[in-house]
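Here the complex is missing a single protein chain, while all its other protein chains stay put.
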Amino acid sequence: FALAAEVSLGGFAEMGVVGGEVNQLNEDDNANELVDRDGQFHTDVDVDFSLSGETDGGLTFGAEVDLDSTQEGGAFVPSEGGDDSYIYVSGAYGNLSMGDTDGALDFVMKEAIIGGTIDDVNEHAGYNGNSGLDGTYDGQVARYDYSFGAFSFAASAEIDDDSDSADADLFDDFEAAIDDIEDDTVLGVGVRYEGEFGGFGFGAGLGYQQTGDSDVIGLSLDMATAGGITAILNYSDYDNVPLSVGTFDNDSDAETDQIPFNAPINDHIGLALGYEVGAILVAVNYGVYDTTAGDVTGYALTANYDLGGGAELQAGYAHADYDDINDFEDTDNYSFGIRMNF
Amino acid sequence: FALAAEVSLGGFAEMGVVGGEVNQLNEDDNANELVDRDGQFHTDVDVDFSLSGETDGGLTFGAEVDLDSTQEGGAFVPSEGGDDSYIYVSGAYGNLSMGDTDGALDFVMKEAIIGGTIDDVNEHAGYNGNSGLDGTYDGQVARYDYSFGAFSFAASAEIDDDSDSADADLFDDFEAAIDDIEDDTVLGVGVRYEGEFGGFGFGAGLGYQQTGDSDVIGLSLDMATAGGITAILNYSDYDNVPLSVGTFDNDSDAETDQIPFNAPINDHIGLALGYEVGAILVAVNYGVYDTTAGDVTGYALTANYDLGGGAELQAGYAHADYDDINDFEDTDNYSFGIRMNF
Partner (left out) sequence: FALAAEVSLGGFAEMGVVGGEVNQLNEDDNANELVDRDGQFHTDVDVDFSLSGETDGGLTFGAEVDLDSTQEGGAFVPSEGGDDSYIYVSGAYGNLSMGDTDGALDFVMKEAIIGGTIDDVNEHAGYNGNSGLDGTYDGQVARYDYSFGAFSFAASAEIDDDSDSADADLFDDFEAAIDDIEDDTVLGVGVRYEGEFGGFGFGAGLGYQQTGDSDVIGLSLDMATAGGITAILNYSDYDNVPLSVGTFDNDSDAETDQIPFNAPINDHIGLALGYEVGAILVAVNYGVYDTTAGDVTGYALTANYDLGGGAELQAGYAHADYDDINDFEDTDNYSFGIRMNF
């Protein structure tokens, strides 16, 4: 009675206009300065493969694979950052996922963002995707999660895959082995609750991730009223985890160079509010990283109009404030266009 | 009543033999010389994704995505030149396309080529694909087109996406803004007519593209008789647009190095004639670029035999004459094999 294993296709596309401002290296005085990012056409296409099957014993299994194309150039290339596919097995005893999947912290928290924008402009400099310590090593995350009633529990690990002669005698000395795991492995745990009380939905998630002397603890609260109002609150406390802003390529294409900074995060607060009525959604999201070098703050306004059939008009505006760290000035960016889901 | 958004698959494959001659850098005397390109196996595979949907209001929308594999090595890689996907919205008020789509000039002209050949050998050095100024910047073209009866109208733009501090006050000075657009944007317009008169088909297209002090104007005429004869004529006049011939990699693989030339085009003439009877098509296409350095001329002979079901035998022969510019000698190339459409 097993279902036939099969491969199905999905994806999305977006086209529109993006523009605004960006901090960029001025090579003459070797400092960042604010330059205009001319309004320009933007397209983005993504094709997804869903592989799925079921064993004779009733376990479901499968993989999700993502081919995507971004940027103004329109080229269709698989992304190169190892952020593309994961594999899962699922049954009565829970779900096991491996690959580019969320760690336990990210799994139990709901991001403080509502609605969509072309080129993700609402993911401003103060936005936190709650990925925590995911990607510390090779991005190959294994997560086990299990739901019972309104509660979900998750545990995750990401292993340092470098050969390491100090690990050669992993099983010789139990204490040393535990130290190795603490130093070399990202471990995460989390719990989530989701309930509904007469049309009022409520969710809460609490997660923790640790490796070596770095750790993150995050709390997420979210609620939705029957009247179309949604609110999400995130708070995360960090130890020995830096916030990196800016990129320095040092190559011939100096257009995108910036003098970056890399400052330890104290904590992060995120807040999102949305209101949906008929085909219209309006939302605002706000976030601030408190770092040892200063605050990195951002907010975005989002408006979506559902055209039906998977298509949606999307407009977004975002503002970011870098507290003048490394001369990063405030930036404003916008986008509008059409998003299509397949 | 909206159609379900969906993703469908298509593609093509070709296998055969290619060979001939190529001009190549001789490092001993630092000049181009003619060398043999041994007869060799050739395969090419392409997979296409068609994403399509319809809004509640009856707009159709979608994207076309192309994964392709070329060259003798048989590797299957997405192309890297940003020539892979475009996105569209289509309705009663016309069609809007963005991404790797034809500019208005290319859209209204019919290329002077008939029939297909393995490895596109009939696209010889004198052939003009009528891409005009498309690809001047990032290849991200936006085109609006609209048809009424036998007429189609198209307008297109491609924006310079480099950050440009001179543009920072784009809206402060209307005159300066117009100058910026002229300098930084490829604009195109075109019109096309297609009619049929008692089994005799006739088409004509006239297009124009401009950026800065460069422009192209092109005229295309085509006709088809009930007896299977097709003829296509192209004429294009260029200002400040170079023809680039040859590549110089300057890397360890000197096999493909040439001393290139880059000469302003005066005009281009293209002509194609074809005759189809039953499963057989024979065709010839000819083209000449008149440049300030000399004429680059080519012609090709094409024979196709339709096997049915999407498969076709294809044979081609092409000759190119470079007027001895940079010691480029005349080349002859051929291919034959089977082409499959899926």
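Order as written gives the chain letters A and B; numbering starts at 1 within each chain.
By our rule, a contact is a pair of C-beta atoms (placed from the backbone, for glycine too) under 8 Å apart; a residue touches a chain by one contact, two chains touch by 3 or more.
Bear in mind that the values here come from a model prediction, so they are computed numbers and not experimental data.
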item: Listed residues B:149, B:198 or B:308, member touching the removed chain; value: B:308
item: Touching residue (missing chain; options B:41, B:93, B:151 or B:200); value: B:41
item: Contacts of subunit B with the absent chain, listed as residue ranges; value: 9-11, 13-15, 22, 24, 35-43, 45, 47, 67, 69, 72-78, 255, 307-311, 338, 340-342
item: Residue numbers in subunit A that touch the chain omitted from display; value: 2-7, 9, 49, 51-57, 59, 61-63, 65-67, 78-87, 89, 98-100, 138-142, 157-165, 167-168, 170, 184
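Assume only the chains that are shown with their structure count from here on.
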item: Centroid spacing, where centroids are CA-atom means, of subunit A and subunit B in whole angstrom; value: 39
